[in-house]
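Heads up, the thing below is written out as structure tokens.
One protein chain is absent from this view; the other protein chains keep their places.
Showing chain A:
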Amino acid sequence: MSFKSSLAITVGKSSRWFLHKFLHGGTSLPGKIALKLDPDVLKALAKDYEIIVITGTNGKTLTTALTVKVLEKAFGHVLTNPSGSNMKQGIVTAFLSDHVSKKSKRKLAVLETDEANVPIICQYVSPKYFVLTNLFRDQMDRYGEIYTTYDKILAGIALHPKATVIANGDAPIFNSKNLPNRVVYYGFDNQAEQDQLAPANTDGLLCPKCHHILHFKARTYSNLGKYFCPNCGFMRPELTHYVSHIDQQTPQSSTFEIDDQQITLHIGGTYNIYNALAAYTVGQELGIAKDTIAKALSDNDEKVFGRQEVIQLDDKEVTLILVKNPVGLDQVLEMIKTDTEPFSLAVLLNANYADGIDTSWIWDGQFESLPFDQIPYVLTGGERFKDITFRLRVAGVNEEKFYQEEKLSDVVNSIKQMPTRHVYVLATYTAVLQLRKLLNEQGYLKGGMD
């Protein structure tokens, strides 16, 4: 290791210690300091690790957490970057703060990586595996088109032709380019087959080979499924691991089978089954036994499932769910519809930079699919409550059960008035933060903001 790298690591580590101890924070600043002293510091830090890079539009955070869980069950401690710190500084900080314990059988690092950061990170570390979850339209004012995003990811993968790519086989885009790498596909194989088209408002429906519209023999959601091109024969690749059956789904959990191994995942949503499947596939690639993986994934771990949290607000059980793009939103709508109890609904829309400053995406979400006649109380709020109010109006909300609140404190009071025990609050990123802050001040969050 060069003197420059050693110095950068030492300074970075001590700044992390200082920040952590005295300021209760520091997820990216130590990395920033170390990078300033030595731009190549990541190379030195990551040298001895087997690295798994996880990227894609939706599901990065949970896939990373589940993968860590599976690997820890088999090998002990695994390095990872904290949720959301998926840019370069955050990753450097994660390495700086790693304490390899003697019990660890392998030195593993699972890195949640922002799509655009994959080629940058790949200049410094040598991933053994790339896990690709999906690519959907996401806050286009920031990210641009899915094909451009995929090219960025591929530029990173191209630097490591020996790495194995673990990709969602149901996503046509991940089969659009031939890679020198070994590719392992996972997907869903749980439905009876029937020739069908995706709804018109779905992105990525062109056959990447001949530019005709793709058909599906089975479709999970959006453009994910057993696709095929009737014109040129392009089709979904063979799946190595697949969901063979879905036994039961509720807003809080899903029970399903992968390779005939039953798993109960303690978070609802079909999209989260994909995340579990990706983690399962990584586990199998690293030689972990099926039942060990199933056990790890079935564990009800609050730390892992924190993103979708249930808050007790007096007598209301409020499920707070982050929404940020149309495909994710549609999946959340599908999930809450599986609730067997009556529920009320609130949708909070902000349009700050972290939310995406363009609120057009709410029109791509299928709010029309909600059973409005059965929802006794619908509330809209947030800084852009006017936009979401008109969206729900057009979707057919019942005006007599429809309320709007501009101020967050009024939103909270309004939730307390809701006539059902179950309440779902869908909110964009900064609206989630603001609401949590307010609920924390009011003493409703257990254990404060952490």
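Quick note on the criterion: a residue touches a chain if its C-beta (ideal position, glycine included) is under 8 Å from a C-beta of that chain, and two chains touch if they have at least 3 such contacts; residues count from 1.
The rule is simple: contacts and distances are computed from a predicted model.
S.K.: Going by UniProt, what is the name of the one chain that was not included in the view, given "PLD nuclease N-terminal domain-containing protein", "ABC transporter ATP-binding protein", "Energy-coupling factor transport system substrate-specific component" or "Lipid II isoglutaminyl synthase (glutamine-hydrolyzing) subunit GatD"?
M.R.: Going by its UniProt entry, the chain not pictured is "Lipid II isoglutaminyl synthase (glutamine-hydrolyzing) subunit GatD".
S.K.: Where the complex has a chain not shown, which of A:243, A:258 or A:362 is the residue touching it?
M.R.: A:362
S.K.: Tell me which of A:88, A:152, A:241 or A:391 is the one touching the absent chain.
M.R.: A:391
S.K.: Considering the whole complex, not just the chains shown, which residues of chain A touch the missing one?
M.R.: Looking at chain A, the ones touching the missing chain are residues 137, 140-141, 145-147, 197-198, 200-203, 205-206, 211-213, 326, 357-364, 368, 386-387, 389-391, 393-395.
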